[in-house]
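The structure's right below; bear with me while I get my questions together.
Missing here is one protein chain; the remaining ones are kept as they sit in the complex.
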Amino acid sequence: MSHVVALMFSLAGFAALACASRRQQRDLFGGSLGSAVTLGFRLAGGAALLGALAVLVAWHGWGLALVMYSGHTSLAAGIVGAVLIVYGRSARPKFRPR
Amino acid sequence: MTTKSEQQSAGRGIRQSMSELHTWVGLLLGWVLYAMFLTGTVSYFKDELSQWARPELARLTERPDAAVVAQRIATAFDKVAPGTSQWSVRLPDDRNNSAYAFWRTASREPGQRGFAEGHFDPATGERVAARDTLGGDFFYRFHFQFHYMPVPWGRWLAGIAAMFMLVAIISGVITHKKIFVDFFTFRWGKGQRSWLDAHNMLSVFGLPFHAMITYTGLVTLMAMYMPWGGQVAIKSPAERQQLQAELSAFTQPGKPSGQKVPMASITEMVREAQQRWGHDNVGRVNVTHSGDAAARVTVTRGDSGRLSMSPQYMEFEGTTGRLLSARDEVGGAAETRGVLYALHLGRFGDGFTRWLYFLVSLAGTAMVGTGLVMWTVKRRQKLSDPARPHIGFRLVERLNIAGIAGLSIAMTAFLWGNRLLPTTLAGRANWEVDLFFIVWALALGHALLRPVRAAWVEQLGAASVLLFLLPVLNAATTQRPFWHSVAQGDWVFAGIDLMCWAFAALHLVLARRTARHHLAAPIKRRADRPGAAAIASGGAAE
Partner (left out) sequence: MNVVVHRFLATGPLISRIGAALFGGYALAALSTVAVLASPMSKVQAVIAGQLASFLVYAGAVIWVFAVRSAPKAWTGLIVVALPLALAAWSVS
């Protein structure tokens, strides 16, 4: 159970962090979102990642939690990365160099 | 690190020199590292693979009571190895369906110690006859000591490779500081850029794991790699024993008294340990001089739920069952080492944590793989005559094929051998291993003889077919086909079948990408031509 919650938090965190990066803003929203929104995404992302850590620590204690946290963040970043790639491919086929 | 760059050294920055260090350190032992990463990755399911490799041993539907099993094994040893100076059993648990024991045998020559080993049925205590195989232990041992060479050599090679990896990680981080800011960057169809992005993503996402696993890997064998402090400080046998006790629960048998006394109940001793650590948390029972007045029984704590491998055990007087000592903690440095060791093995975790280890470790494998392929992709652009590359380039290109795609074939062949070699074959376990290397050597020969792109496609395709058919072979040669396993809820067997299919699909995708890539860009001089889309589970270049 803690794993599901922690993974959800991690996914949300990296999704928000991705939205805060300039390149992803350009690809996803077609332009920069402005510094206030970017900062908001960044803070939300950081908070969600801390939330994932908090969940794991509360459930498993610091030692095991840190190990699991490293795995969860890696997996979540990988999933977000993969989704962005797939989205980028399907949304902009015309940019694909042939 | 070319001579030219050395001459220019005054003008170039630290990023440049770190980039070159990263490139060459990564390449030199890259194939060794790739093999270590992949065999290490599957070793997170070593116990499950070992179960799969011995289909004769019945599945345990529930975890047997350690106290009862230990007593059964003890009774069995009165017949199996009467008078042995020591026997030690790893009790069955959630991941092991047999009790695995080893014991000392009378040595033929003085000073030489002999050991024997065997699996025991937890329900009866009888020794069970399973096919002669190393099972998952082959990949596990290969991961840190290879094969066909003296064990110390293999371990030194693994240590050097790990040290190279550590340097590659640090220099890689210094080179690509920017990737931490923009680490979701992936550019499709940009040849070398795409490979770099894939490599970066795989590296950054798993960076804490990759750094941890490399360093802790060195820690597991550190006494061998760095014996110097110990040689200066540890002189007397007593001191040596003191050091040993900080690292391992394994005790050497003392002197027997020669006086025969019946043993006390082992069940009671294990019960006492269960009260201390939890009912399902007893790992091992070790008995020295059973039936002698000087008999000692040590009960060791299990690995689960504790982020440390430092020794925790209770020692009992064998004939009375009286608790002599209980070891709960070790010194600070020893405990640190115990934690690092446990981090490497990952045995403490629940199933989900194990899968996390497996997946991130697989990303590490792909990181090494993409790095190796990138070396050729990058250099192909700069070749003076792309039609006739120099020998070094060609060698790297071919070794990549055999080292990456060929290893998949060889590992699958090992599992095929486990099902196909006759159980009566003498030295059967060795034949399984030989088969692995024969197939790997054939893959290398194939990679040297065929055109590069064809070799990639054919080997990835062969791996895919072999992986896809392995569950079929399992269904044909054992009583435990996939549908049966699913119906029984046997997720060890069903899970391995499913993983075979998942990996078959991965190899198929990579093979098709490599093949299609060739059709898509046959004329344009592109950087990432042969084998470009070969291996990158995080996303390959188009």
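Order as written gives the chain letters A and B; numbering starts at 1 within each chain.
Heads up, the rule we're going with is that contacts are C-beta pairs under 8 Å (C-beta built on N, C-alpha and C of every residue); 3 or more make two chains touch, one makes a residue touch a chain.
Since the model is a prediction, treat every value here as computed from it, not as a measurement.
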Visible chains in contact with the missing one: B
Residue of B:M36, B:L340 or B:A504 touching the missing chain in the full complex: B:L340
Of B:S171, B:T185, B:T370 or B:N474, the one touching the omitted chain in the full complex: B:S171
Sole residue of B:L243, B:A326 or B:V509 that reaches the chain not shown, by the stated touch rule: B:L243
Which residue of B:I234, B:L323, B:L473 or B:V509 touches the chain not shown here: B:I234
Chain not shown, touching residues in chain B: 1, 3, 6-7, 9-10, 14, 17-18, 20-21, 163, 166-167, 170-171, 174, 215, 218-219, 222-223, 225-226, 228-230, 232-234, 239, 242-243, 246-247, 331-334, 336-337, 340
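Rule of thumb we're sticking to: only the chains that are shown with their structure count from here on.
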Euclidean distance of C-alpha centroids - chain A vs chain B, Å: 30
Chain B residues within the chain A interface of the complex: 181-186, 188-190, 201, 204-206, 208-209, 212, 305, 307, 339, 343, 348-349, 352-353, 356-357, 359-360, 363, 520, 538-539, 542
Complex interface listing, chain A residues touching chain B: 3, 17-18, 21-24, 63-64, 67-68, 70-75, 77-78, 80-82, 84-85, 88-89, 96-98
